[in-house]
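Missing here: one protein chain of the complex. Every other protein chain is in place.
Let's look at chain A:
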Amino acid sequence: MIADDDEKWLADDIAAVKQNAFYMQRAIDSNNLKDALKFSAQMLSELRTSKLSPHKYYELYMRVFNELGTLEIFFKEETGRGCSIAELYELVQHAGNILPRLYLLCTIGSVYIKSKDVTTTDILKDLVEMCRAVQHPLRGLFLRSYLAQVTRDKLPSIGSELAGDGDAQMNALEFVLQNFTEMNKLWVRMQHQGSSREKEKREKERNELRDLVGKNLHVLSQLEGVDLGIYRDTVLPRILEQVVNCKDELAQCYLMDCIIQVFPDDFHLQTLDVLLGACPQLQPSVDIKTVLSGLMERLSNYAASSVEALPNFLQVEAFSKFNYAIGKVVEAQVDLPAAGSVTLYLFLLNFTLHVYSDRLDYVDQVLGSCVTQLAATGKLCDDKAAKQIVAFLSAPLEKYNNVVTILKLTNYPRVMEYLDHETNKAMTIIIVQSVLKNNTHIATADEVDALFELAKGLIKDFDGTIDNEIDEEDFQEEQNFVARLVHKLYSDDPEEMSKIIFTVRKHILTGGPKRLPLTIPPLVFSALKLIRRLRGGDENPFGDDASATPKRILQLLSETVEALSDVSAPDLALRLYLQCAQAANDCELETVTYEFFTKAYLLYEEEISDSKAQVTALRLIIGTLQRMRIFNVENRDILTHKATGYSARLLRKPDQCRAVYECAHLFWTDECEKLKDGERVVLCLKRAQRIADTVQKMTNASRGTSSTGSVALYVELLNKYLYFLEKGNTEVTGDTIKSLAELIRSETKKVESGAESFINSTLRYIEFQRQQDGGMSEKYEKIKMEWFE
């Protein structure tokens, strides 16, 4: 309904404007000054309406504005015809109604200025003063906006012929400033009009009018001759005074932004303290962060665009000013949510990173200020603040792309402390990812220490929290990052590297049962890599007291891996022990190696109970043991004996069988003559065959259930025999192989074994080897092949 009425009123008003404009035009055409004035005043009277919304009023105003253009031209012509402009200036003031009178006055005033009959200053002063008579906010705004519009191209500038004396410039300035002040007052006053019920709507309408006010600032910035001195001493203080004193959120917000956008960068830089000084004085509800961010962004861009500007930034100490101002703002605005203050610091940080990229101390200062602020508010709980702080902490990362730089910021970890667990973790991941992505080289133990201190969130549980709800997959993913991180730590200096490993270990061991299985392996392998390096290099350059001896490291590893057995990850621990044993072997440290094996065996005996796990573990043990070279006969015997014993005690017969024939390898090492014990090899194989026989019997007893097992075992055994035959074990005789082959044949005849292809492949292999030249065919001579035909 209201909108409809609005429409209707506007239509009525426009019709009246059109009609009067028509008469006015006719009077103008016939050079009838009196009528022209009369009808123009009548037309302008339509602007006296109070019924229209600002939007509609603007429409009406534009109509009238266009018509006033003709009137202005007419006035100009009229002065050419001998009517003195001073007379006209008086004549229009005879109008009884204030609004038409002032519109006419502005129109003739603009002509007056151009005519140069009188000093511009006087007219401007008079116009801006007379316009005070319209106190109605909407009408006043438009009237003054009209005034600004008609005079803007006529304002004197230094050097223009209108200037007259030096004061003219100042007075033009004064004119715009005053018009601005008055307009802003009217604009601010608008909100108090009408019922409080419609406040929201009114504020919206008011917002639509803001450009009318802002245009003045634009005019100011365009005013010729406004140099830095004038700006600093007059323009800015005057504007700010008005902005601060109007105590209106909307206005302050908009005008601050206007100031920042309209005036040149250099001005801002030179008057930074003034501009920033105003910020804490603004209303608490004003969104200062937008304002300041706007300013900092502008200045950042300025710094980026011109290298010459940078010294200026240093000269005016832009950073400390911003830092101080933000502190003040935060202090002044008690209700500012944490997210808000963090955002402010984020902008400051961005600014600092842009402008003072080489000043880490500044960056650290920002972080420090933020810490102080956070200390007051406590841990951050709301999402928005958390998001902001993540952005805040990520900013330097993105800028420097180097975690090492970040580690130099002492306040960085202190900020992290204020994050809640989730956020902390998220942030840590970002940091770690940065390391991974940028291949950051972290080469000293101190850095590593700092980094892990920073990444605490991933490395250990938080005090007193139980992460029940953590998604297993996410957790794995996180720990993967840690693992990858560990691999990235590398120093060319073995001494340093060992320190790194010590440091990493220290942190990782705090990780708790869930993390250790995932984090220890990379540590171990990293350490093993170092060991290998040490061994590969020259003799230990540091002497015995250096920490970076393989022995010390292995010692350390032994303790580290032990931690795993405490957290019920015996399989893993076993593997790692074996790895270590291998390394120790390579370093020719017999006792250490033996120690590792002992531990592995103990684990096997005490912790590994699952039969499948046992099979796997045993294979690993056998495999590793086979390659050991440093043991003396006694030690070796003990270990092999143990291993063989374990093999025989496996639960499933086929597993037993296989483990036992694997054990045969323990007595036969290619590279070392003294470790070739053909007799015991055959003994093992025989024993395996006996177990296979038992399997065969059991299979026959329960025929039909598992059929392939035993035959396959026989074929595997046959292959083992062939292997050792090839290796030159003289104890492997043709008879043994022959009897085994016969056994296989008879078994396959009895039943469909399912192992035919295996058999055939084996046979083809034998045939192939027999036809080879050289020693191989001689060895195969022993085997009479008729059974296979």
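FYI, contacts are C-beta pairs under 8 Å (C-beta built on N, C-alpha and C of every residue); 3 or more make two chains touch, one makes a residue touch a chain; residues count from 1.
Criterion: contacts and distances are computed from a predicted model.
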| item | value |
| --- | --- |
| Hidden subunit of the complex - UniProt protein name among "BUB1 mitotic checkpoint serine/threonine kinase Bb", "KIF-binding protein", "Vacuolar protein sorting-associated protein 26A" or "glutathione-disulfide reductase" | "Vacuolar protein sorting-associated protein 26A" |
| Contact residue for the chain not shown (choose from A:Asp29, A:Glu90 or A:Glu398) | A:Glu90 |
| Sole residue of A:Lys38, A:Lys114 or A:His136 that reaches the chain not shown, by the stated touch rule | A:His136 |
| Residue of A:Met43, A:Leu68 or A:Leu99 in touch with the missing chain, whole complex considered | A:Leu99 |
| Chain A residues that touch the omitted chain in the full complex | 48, 90, 93-94, 96-99, 101, 129-130, 132-137, 139-140, 185, 189 |
